[in-house]
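Report on the following structure.
One chain of protein is taken out of this complex; the other chains stay put.
Each chain carries a letter (A and B) given by its place in the written order, and its residues are counted from 1.
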Amino acid sequence: MEHVERLQVSPIERPRRRSRGRLAEIARHWPEYLCIAPFFVIFAVFFAYPIGWAFVLSFQRWDGITEARWVGLDNYRFVLNDPVTHRVFTNIIRYLLILVPLGVFLPLAFGAILNLPFLRFRGVFRTILFIPVVTSLVVVGIVWRLLFGTANGWLNGLLAHVGLGPYNWLKDPALAQIPIVSLTIWGTVGFSTLIVLGGLQAIDQDLYDSARVDGASGWQTFWHITLPLMRPVIVFLLITSTIGVITLFSQPYVVTRGGPANHTLTPLLHIYNIGIGTSGAPRIGDATALSFLLTAFMLVVVFAQLWLVRRRGEE
Amino acid sequence: MTGNRYSRRQVMTTGAGLAGLLALGPKGIAQASPSARSAVLRALAQEQITLDVFVHLNHPFDNVKPLFEEKYPNIILNMLGNNDMAVFRATLAAQGEGTPDIFWPEIDVVQELGKSGVLLDVTDIVTKHKDELAPGKMQECYISSTDKYAAFPGDIATVGIYYREDLLEQAGVTIPDEWTWDDYIEAAKEIKGKTGAASFNLPTTGDFWTSVLWGYFLYQLGGAVTNADGTEITLDDDKGIVAMEMVKKVYDADISIDEVPVEENFFAAIAAGQVAACPLPVWFRNFGIEPSVTDEQSGQGYWRVTLLPTIDGGVSRTANFGGAAIASTNYTQHPDEVKLFMEFALGTMEGATACGEWGILPPYLPYLQSEAWSSVRSPAFGDFAFNDVWTQAVEQYVGTWYKQPVFGEAMIEVGAAMIPMLNGEVDIPTGMREVGDRIRELNKRYQG
Partner (left out) sequence: MATLRHDGEESPAPVATALHVTTPRRRWRRWLLNAVLYAGLVIVAVFCLMPFYFMLSGSLMDRGEMFRIPPRFWPEKLIFENYRAIFQQFSFLTYLRNSIIVSVAQTLGVLFFCSLAGYVFAKRRFPGRNALFIFVLATSMMPNGQTTIIPFYLLMVKFNWIDTFWPLIVPWWAPPLSIFLMRQYIAAGIPDDLIDAATVDGSGLFGTYWRIVLPLSVPGLVVIGVIQFIAIWNDFLYGLLVLKSEEMRTVTVALTELSRRTQASTLYGPLFAGIVMATLPTIILFFIFQRRLTQGILSGAIRG
């Protein structure tokens, strides 16, 4: 990606290739290392260590109280055969299919519209779109639950005015993803739109001018100038929304609690439930095993996406 | 007023305070049990002790706290207003770092933690009161593998039918002494037709709340999710299937409110007069009925309660929903004071009265036979003596409803599996077999 290439070309000091030892070179640069040390210390202590510990736990059976016991790959075997695992991964794939396209196209569309120069109140719309970003989805999720109630939900109350409903939003497996999806979109689209806007405004206007001189239509300029130049932004949206969906937690945690019949349960919420023992003894081994499977899944999806967009870009 | 009921030693343990001690003299202290002695000695020293009480906000113990603190001025109850089990378990994993002194676990948690040996052994105070405590509830706190009581009996969550006499009258329904669930369902259809009000609560959330009704029927049939020690899964036996067929009958009759019973949406249905009757646990009166029933529409003064209808081959006219116990862990620094509180809150007239007035059904039998219990009234129920019905229910509260560690997850799985069974996508014996096998697999993970 762009930033990695740029790494090579920001020289402050001219390269001085003396035949000094590498160690001496490192020692000479101790202030630099000191400045970046906090990250590595914090990472090692608060993240790498617990993650390593969790990895060990994924090969053990432990309820958090009695002595942990080695079980080899049994946790992985159980988790891979568990119907609930299949359910949560089915759910997450469905969320990916809905939320990732929305998470890329909606900001692009809103960004393109809010970038229209003749549009009035652009700043106002931009602000309104951004306000939800500053709220806590857990806290707003409480409102969402009430919004999507059946007999006394506000949304059904509104729909009743146009003769629709009532819909059983939180209990019908076919509908229950709508509250989750809408809350996610509500909370994230403003931020993504702003990034798209930033990308659009960074495009050199001369390119458009010369395209117009060449007689290109609006659609052609969009297709041949805007879109290719927006590629880094699109990739950014794609990757961030994918990771966001795979680690979905707060929204189902508050709004549906994973129901109905596990149809909105996400891997992370399931991991939390069994790992912390919200309805039985904690199954820490199963939870950690599942979390490493989830990480593997995330890496595969993200790298597959990177690979796909890279190939298309090189054509 | 209840002092004459106690032996001298009990007066000691329940800590009469400095004045009583002086009257008894050093001899009394020597006679007391070691645990009581240390409690008494601390009382003598006036050492201030704080017990962290890990219960949700608005809890029966809020009523007990002032009485207890008045009686034992050196002990302060710190009500944490938080009962998040995730937090609690994290403290256990940390070898008791930050573990509260007293908590209020559900029975499957008592069984699980009791088996792992982390709970404070309270066998001494339970056996001391064994004639005064409801046997079914004592059984719930008993850990068979260690032959000990790991918790002091808490509230007895029996189940009955809460109903509105005015709506039933309107529909021309009278409740006979003996009736079956089939009669009840027929009556419910009649009520629904005449008044539009529902007679069941059956949330289709496909989780724990969905399986509650199935649990009632299973309980009445004398079945359970597991056998007594939790080694075998029995939820898909004949009783489990019959219970599920009953739920399907209810579902098909379209006589239910599709809301989770502990949520505001259900309370709103009650307030809107959409509930004519419903099998509900005893604690639901204070929990959901009192706050929702405020006017004529919601049936103020007309609410009643009766035992559950009978079920073919059934053994009980009540069931269970919830019902915690009071427990502590081996990590507590003040086991004697903890036991003192347990006994006071649920094993004395004063404590039981305070809890009973809050709205739970305490396990202390002398209280359940007392005027204090029987005379409780509430505006929703007019002059109706609802507690007399609950006393009858306690007699039918059987000890074969085993809530072993897998119980919580099993109920959730059954709830999830119920949706296709109720819709008719999966036939009941197959559906039950599948969920049974799944729980069997899961249960292996709870067996050490």
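Quick note on the criterion: a residue touches a chain if its C-beta (ideal position, glycine included) is under 8 Å from a C-beta of that chain, and two chains touch if they have at least 3 such contacts.
Because the structure is a prediction, the values reported are computed rather than measured.
*Asks:* Considering the complete complex, identify which of A:His29, A:Arg69, A:His86 or A:Arg310 is in touch with the unshown chain.
*Replies:* Touching the chain that is not displayed is residue A:His29.
*Asks:* Hey, which of A:Phe59, A:Tyr76, A:Phe110 or A:Trp169 is the one touching the hidden chain?
*Replies:* Reading the full complex, the residue touching the unseen chain is A:Phe110.
*Asks:* Footprint of the hidden chain on chain A, which residues?
*Replies:* Residues of chain A in touch with the missing chain: 1-4, 6-8, 10-13, 15, 22, 25-26, 29, 31-33, 35-36, 38-39, 42-43, 45-47, 49-51, 53-54, 57, 64, 110, 113, 115-119, 122-123, 125-140, 142-144, 146-147, 149, 151-154, 156-157, 160, 186, 190-191, 194-195, 197-202, 204-205, 208-209, 212, 218, 221, 232-233, 236, 243, 247, 249-250, 254, 268, 271-272, 275-276, 282, 284, 287-288, 291-292, 294-295, 298-299, 302.
*Asks:* Going by the touch rule given at the top, which residues of chain B touch the chain that is not shown?
*Replies:* 56-59, 80-82, 84, 86-87, 90, 93-95, 97-98, 262, 264-265, 267-269, 271-272, 274, 287-288, 291-292, 294
The working rule: only the chains that are shown with their structure count from here on.
*Asks:* If you average the Cα atoms of chain A and of chain B to get two centres, how far apart are those centres in Å?
*Replies:* 42
*Asks:* Which residues of chain A touch chain B once you look at their complex with the stated criterion?
*Replies:* Touching chain B: residues 61, 63-66, 69, 78, 82-83, 149-152, 168, 170-173, 257-263, 276-283, 286 of chain A.
*Asks:* What residues on chain B touch chain A, complex-wise?
*Replies:* Per the stated touch rule, the residues are 85-86, 89-90, 92-93, 108, 112-113, 116-118, 203-208, 258-259, 265, 268-269, 272, 274, 405-409, 411-412, 415-417, 419, 438, 441, 445-446, 448.
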